[in-house]
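The structure follows.
Omission of a single protein chain aside, the complex is shown with its protein chains in their original locations.
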């Protein structure tokens, strides 16, 4: 049985990546890819890696009936069109922030409110490593944000092990690639201005904090830096654990225990913490093009540093969405997501 | 029926890429990966993309018996060990230059001679787009050089169409990534010295000229530049065709005809010549991680510019070798080689 | 005696570089920097390297009276405003293409005509290494184009020595940085799309051909590639000399003779041709931020390869303009242009 799928917002980076994944997915068949700007153009016109694909962008106003509608549109679009999407599709897999938070109040606090709050209760947050409950019955699968994903994957084992108390200081210092800025561009994204940077683009108050606080009950200090890569998000989380699980101090062996406990069976998490050679801690390069997260840690007296590295277009967007869809439709959760990374590779 | 395979020289970039391809190849099973330097280490120690692989490097002096031995060693090693390799394996697929040329005299001219010339006649050159004859019976499959591959793929349709006469001026100006320098490093390859370069590293006389002259009977002017990418080789071939096929001048339509004729059925060649959007001519970025070659052209009065872009580690090395092996063993020639590229991607 | 200067189009890359040079120039004083888009903003708002400068952009419609007006505007603006500029200033130093060619016919052929052809005779082309005649009396100093500059500096010694005959094949293969695209940006210039490229963006027919043909009487084949750097233009000129100066063949010693003869006394040309170490031929990295051109060559049988590398924003634009202005005002021609490059440096 093949499931039909459409990608709305298919000319963006996450949309293109969804197409890349879905065309070789064993269970989904892409029947529509929409783009207002590139209507009637081949998808290969925008995504050169997909030149062989015989598919043209169509008008998002004329949605076909499908099993799964993947929305890779800018924030605010999905909430506006959610009824339309649910009319057209059995399930909506939304990659934007529009259904990630669980209350209208949260949208009032972190965003500019929500125009369709009555649908929030039908949505299930889908960073599967945080929990798979409810995903099989979800009408709306709300895929996590890229920076929140990296941060939460780094921290989850410390939370699960009771090492972090609610008031513990947690500093998340992120380094991200230019694809997070989207396909549109603008002065700050132009190559001469964006090359070679270490640029604090969100020194405080990034909206992804909202997801993390909602899930972990932690109050986080969040700072995001743009660095010179295209794909990738790396979270370095500096924590000072005082929770019950941290009593007596946290040693490296404790951390191996906690991280193995949390991720032992996870198909998309790879633990990298010390060892020899060039690649000793998580790096975005090592997972570029894949749905893997590298997660690691280091003990440093009162401090525990937790690392995670992902490909923001994959594990941070399209890959996570397909993962969520696999679960929502009851498929093998790794279906279509077994890409292996490259070595060597330049800027991912 | 599964074929057993070993990779000799598996800690280098081409060797690692062979492992990446072979572990997801439907017909081959990797039974050995050798490395003197990293003996007993896991392959993931060197190749972070292969951390999940349960395989350790072993001693190249103790070869197991296999169907296919892939040699990804530096030039000169294969000719020294060829008897040993053929004792151990049904077929040798050699990625070095050691069996690419067809005579001892050619090795005297271009290299430092050949230590096992009696084996040259058992070798078949394997850039399949140039011809597949003899590959099925080959004991030694000699995979083409990366820069020669890019250059020949650009030029072949002009040769086939009789546009290029033997004395026609052909200038091949190449731009290549740092992975061509291999995993070893050295001062010129260090990041501070190698970043951001446009460096004429072989202003004249690159050895890959030999392969091209042998196959096409052309006398070529060859210049290779290092540029800031890791994977990729791009050939810009400036030609001034006066052959019979160029009589009356060469127009864009003639070129489309010639290139379609040459590559219409080739599974790994993608024609890109003009059109709109950002990606109008061949680019290494667009094929990074894949076995594809982008090939294109532009007519300019008396001049025809022919372009080709490949991933030097794939189509220029490991991918081409697997392609040759597929043909030598009578398999589907695309088996294990259907990777799709990424968009966007930084430096491939 | 201090000369007053204004920079029109000062928010662009060349305009900003003019400001950088003029503020530390011993003879010029900047009195005005214009920008329509950033009127009233400090120059440091756009050019972070000039934050200490106490100067705000002003309206280009209200030009102050100065000795020297540097126009760093897009092509077509100077010809439209030339009367205005010459009313305001003793001399116009124009960085655009508007006064580089010497006849209206040439503008009809290569551009969209010329709206002020009566001023062409008052303009003197100012790539000083080609000749300084007429510069001291010039009302309009027409600074050369970046790609033409690199190409002509590579070729001039061969022309001067009579090695190149008018019909000799000359292929100029250029590799250029993203700053050539200007400050504006656009999809093709966005970091995700522009990173890591080897992109044939002008496969044939670049307008800078016009300048070269006018000066050297050569018919040139020109191809320009975008590569991953911000500053820099590198020209690799493949020539097949048959002129009287090439009789009996061209050897390396002949080339050293010709290049030394042509550039022995030039303050801004550095010959780099072979030798040991990492940096053996011209590289843009080595001259980034300076007004230097590295020029080199290699003999290869019938072929001579001539190389030149410049910083397109300096020797290819602002530095060359200041050089021309120095000559036009009878100053020491190196005044304000003695910057030393950096080592190591990433992408210049």
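Chains here go by letter, A, B and C, matching the order in which they are written, and residues are numbered from 1 within each.
Just so we're on the same page, contacts are C-beta pairs under 8 Å (C-beta built on N, C-alpha and C of every residue); 3 or more make two chains touch, one makes a residue touch a chain.
What you see is a predicted model, and the numbers here were worked out from it, not measured in a lab.
Only one residue in the set A:129, A:211 or A:283 touches the chain that does not appear here, and it is A:283.
The chain not shown here touches subunit C at positions 13, 16-17, 20, 23-24, 45-52, 177-179, 183, 229-231, 270, 272, 275-279, 283, 285-286, 288-289, 313, 338, 340-348.
The set of subunit A residues touching the chain not shown comprises 169, 171, 173, 175, 187-188, 192-193, 195-200, 203-205, 221, 223, 225, 227-229, 232, 234, 236, 238, 240, 278-285, 296, 298-300, 303, 305, 307, 309, 344-348.
Touching the omitted chain from subunit B are residues 13, 177-179, 181, 183-187, 189-192, 194-196, 230, 346-347.
In this section, only the chains that are shown with their structure count from here on.
A turn of 180° superposes the CA atoms of subunit A on those of subunit B, with the angle given to the nearest 5.
The distance from the centre of subunit A to the centre of subunit C, each centre being the mean of the chain's C-alpha atoms, comes to 45 Å.
Subunit B and subunit C have CA centres that are 38 Å apart.
Residue positions of subunit C with contacts to 2 or more other chains are 187, 192, 195-196, 346-347.
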